[in-house]
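Just one protein chain is left out here, and the rest sit where they should.
Chain naming follows the written order as A, B and C, and within any one chain the residues start at number 1.
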Amino acid sequence: MITTEEFQTLLAPLAVLIPLFIAFVLPFLKKNDRLSHGIATAVAVIVEALVVYLVYSVWDRGTIIYVFGQKGATTSIPPGTGVPVRIMFEVDAMSSFMGLTVATVAMGASIYSLAFIKKHSGIEKYSSAMMLMLAGMLGLVFTGDIFNLFVFFEILSIASCALVAFRTKRWESGEAAFKYMVISTLGGLFLLFAVGIYYIQYGVLNIAAIASYISFTGMTRLNMIALAILIGVFAMKAGGVPMHFWTPDAYAVAPAPITIMLKTASLTYLYALFRTTFTLYSISVDVRTVGWIIIIIGLLSMFIGVTMAIPQHDVKRLMAYHAISQTGYMMLGVGVGMATLGTAAINTYGIKAMEGGIFHIINNAMYKGLLFLTAGALFYATGTRDLNKMGGLARRMPVTTICFMIGALAIAGIPPFNGYASKLLIYESVYEFNPYLAIIAMLVSILTLASFVKVFHSAFLGPDLPKYRKVKEVPTSMRVGMGVLSGIIIAFGLVPHLVVKYLVEPAAIALVDQAGYISAVMGAAPPGAHTAVSGGAIEGSFYGTLLTSSGNWNAIIGVIVLVVAFFFAKLIYSMGNPAYNKGTEQVKPFISGWKESSKSASHVRASNIYWGFLSSLSRYYRPLRRTHTGIVNDYVSWYILVTALILIVLTTLSFRGGVI
Amino acid sequence: MIENLPFLMVALFIAIGLYAVLFKTNLIKIVMGISIIESAVNLFLIAGGYIKGGIAPIYTSAPEGESMVLPTPQALTLTAIVIGLATTALLLSFVVLIYRHYGTVDSRKIRGLRE
Amino acid sequence: MNLEGPMTKIVRVFSNAVFAFALIFGFYVVLHGHLTPGGGFQGGAIMASAVALLLIAYGADRIGKGLKKGTLSSMESLGLLGFILLAIAGIASAMNVVFGNFLLDNSLGIFSEVPPTGVNPGYLNTAGTLPWMSLFVGLEVLAGLSLIVFNMAGGLPKEVKSSRGGEVK
Partner (left out) sequence: MNKTIVFVAYVVFVAFLFSVAVGLRDFGEPVFDSMDQYFLNHGQSETGANNIVTSVVFDYRGFDTLGEATVLFAAVSGVFIVYRRLKK
């Protein structure tokens, strides 16, 4: 009989193997669409349960190692050799945190899919590819072997490209899938090239072993080049500007549940980026240079992402640009952590900035997922993604409207939703690092709110358009899918201190703790490795208060203040003159003194909102728009250009700093 | 320097493939460029596993006492080849789909999704 | 090249003759993967090339009548399921681990012996789970590659109509 401890060790492999197994079974169920996707949904729920238990186990026991094929699965280094020889899963707090994010989103997406995909053929392939994506993402975050990481990278790329092309009838599908595929295949090949550099130098493929060698031998030019290539690949796959061009294409074209899986996949690549910089290199490199590279990519993503989002009128492209922009916050937070690594600052605001960035990962996965799902609901109900054609849908789709509002308020960082808590952590700690960065971050947040106001106004508010008279609220499974994510957002918003204490803080500390990661596999860490920082200075909570580096935030008090303010507003409102009478001339709209000729005449189209803003900034927008050419060669060109720049910066600056 | 000729060849092949991806506008040629890069990376791994005078790492009727080349890169390359095959097949399918919709494979014309 | 109709008689007769040899050679490569260069992928690819040869010689329509896509798809899944089940079965065995080589040295099944260490003439009945995995992977690769070729030869369905891409409005 299997013991509890053995079962805990087995959790991570099971979470990957079960979806894989089901993915292979599903093609047999060609005749029965409902059954095949029902099984997939059940598996997503099971995987979620396994991952939740895994998070607990890691919290309880520390890093869990699973060595494939080694008798007993725990001996990482066989006797008679000094290095690990087999593939292993190494799950520390950061990996399990990412696993939780992935599994939760996958659960929401598959529940949502139940009704969403009814109109299509080939459902068994769809469900099976979705299971492959789930397995690929979990494998990517759990694995402790760099070639295995490449394999999961490719599983994820290929399964997601296949799903991007799912609506073959529409002209965009092939184009978006091809562009995405070219970019991710090239990324995969350069990742493999970097793996080759490590293997040829050190003869090992285990991440901990490579990190140990790098830490032991110090930096070489080869390792620097490998680092630059890896930063390029993972930042590109995470959607970092200016390598983001594939993102809006793929996100907009894919079916909504797949879009949120793609979004989560980009977060796992972000995890891979952090794993590379923090675990593989850590303080062996010039941390300020690497940190600033991540910060600058993050800043560009934040700013260009949000400014490109404002003029969009395709609802999913708009949200895709926001996805890029939000990824920038995570890069900013964790980049500040990287830049302060090895100094005293990491113990104070450095780790707090990282917590903000990491907390933002799970928050972003939830609210961005919710927003994409509401966009999918709009598409399901109206058959278009064009905001100019929508209007007045709040009357027809109340649940979708409420879910959209929750998501929009969370993404804009309005208290008491979860986005506020993580953004507050980022603002305050980044302010201590460099005030200008924090100011840009806040500005981006304001622009985010502005563009969601635009979506809310043009899709949900406005007059009741005649062509949408027959639109109904979306089916139950889609509402449940959105409801699950909304519930998590509200819960995280109300108890951010608990989430930070039990999920985020261990993850941040595990990410910094290079020595711990190495010694879990190798038995001992080299003296140069970065050790854990104390989380003690940031002890989480008293009466539900989240402590940031220079302030605090109590969600309960925040809610009370909001409720009180609401009552005051109600009071003031009720003191006014109630002379508003329905059914009289009072309620009829007038346009410039004339009666409205039809409902669509008084409908403000999405492109007309903010036209003044856009036309006064046209000198900024014109070159920016011209850059987004949509030609696949240019996508690759930008990637190569950025990688070349990172290569130059890393090699020259580090030489000057005397690191090599 | 000349000792490292196989590694230099790898860099050269990647350069050729990358040139095709960056500057050729025919989608099929872009796919070919990717295939060339893929072969180059496979060559990189295999070249990294070579030992001077080594034989294949198979004990069946092998000559006694010879040193064997490293087996891991060969296994990795096997994996990478199949992955490359899979990506190429899928990329070509997408090209077929694009051609059906656009009637062309010129990347400068296939830009319905932009901005 | 016209994939719809059959090619000339010379090609057809020749590919008939080669087909059987290619299949047998592929199977040999799969089965001896643990002894000689080869294994599941290489052998599977050889067998799939035999199928592709027939496809080119006779055209997709004629071959499609005998060899259904559904059958191939089931074969592919079957190969993968066998592979993953063999891997998972390691948990239930004495090895207690995924990918444990539990069939080695247990005197039950075939392929269970351990060869002498060092150079030897090669004994087929060795290597535990490895030949089984080779067989399953060979099946998967045979079916998978054939399916890719079949689908591509069949072309896109007519429902996917040409729509001039163009502007996102």
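The criterion applied here is as follows: contacts are C-beta pairs under 8 Å (C-beta built on N, C-alpha and C of every residue); 3 or more make two chains touch, one makes a residue touch a chain.
Given the structure is predicted, the values throughout are model-derived calculations rather than measurements.
Name every displayed chain that the left-out chain is in contact with.
A, B, C
Kindly state which of the options A:I183, A:V204 or A:M354 is in contact with the chain not pictured.
Residue touching the absent chain, from the options given: A:V204.
Have a look at A:N347, A:T545 or A:S637 and name the one touching the chain we're not showing.
A:S637
Among the options A:L132, A:L378 or A:L424, which residue touches the chain absent from this view?
Considering all chains, including the one not shown, the answer is A:L132.
Under the stated touch rule, tell me which residues of subunit B contact the chain that is not displayed.
Given the touch definition above, subunit B has residues 1, 3-8, 10-11, 14-15, 18-19, 22-23, 47-52, 54, 56-60, 68, 70-72, 74-76, 78-79, 82-83, 85-87, 89-90, 93-94, 96-97 touching the missing chain.
Just checking the interface: what residues of subunit C touch the absent partner chain?
Against the missing chain, subunit C presents residues 33-41, 73, 76, 79-80, 83-84, 87, 98-99, 101, 104-105, 113-118, 120, 122, 126-130, 133-134, 137, 140-141, 144-145, 147-148, 151-152, 154-157, 159-160.
Spell out the interface residues on subunit A facing the chain that's missing from view.
20, 23-24, 27, 68-69, 78, 80-87, 119-122, 125-126, 128-129, 132, 135, 139, 147-148, 151-152, 154-155, 158-159, 161-163, 165-166, 168-169, 174, 197, 200-205, 213, 220-222, 225, 228, 627, 629, 633-634, 637-638, 640-641, 643-645, 647-648
One rule holds for everything that comes next: only the chains that are shown with their structure count from here on.
For this structure, which two chains share the highest number of contact pairs?
A-B
Just give me the whole-number Å value for how far the CA centre of subunit A lies from that of subunit C.
38
Give, as an integer number of Å, the spacing between the C-alpha centres of subunit B and subunit A.
30
Name the residues of subunit B that each touch 2 or more other chains.
In subunit B, 97, 100-102, 110, 112-115 touch at least two other chains.
Multi-chain contacts only, two chains or more: what residues does subunit A have there?
Counting only residues that touch two or more other chains, subunit A contributes 168, 171-172, 175.
What residues on subunit A touch subunit B, complex-wise?
Residues 147, 151, 154, 157-158, 161-162, 165, 168, 171-179, 181-182, 185-186, 188-189, 192-193, 195-196, 199-200, 203, 205, 248-249, 252-253, 308, 625, 628-633, 636-637, 640 of subunit A touch subunit B in their complex.
Inside the complex, what are the residues of subunit A that reach subunit C?
Residue positions touching the partner: 6, 10, 13, 17, 20-21, 24-25, 27-28, 30, 66-73, 168-172, 175, 314, 386.
Provide the residue numbers of subunit C that touch subunit B in the complex, in ascending order.
35-37, 39, 41, 115, 118-122, 141, 145, 148, 151-152, 155-156, 160, 162-168
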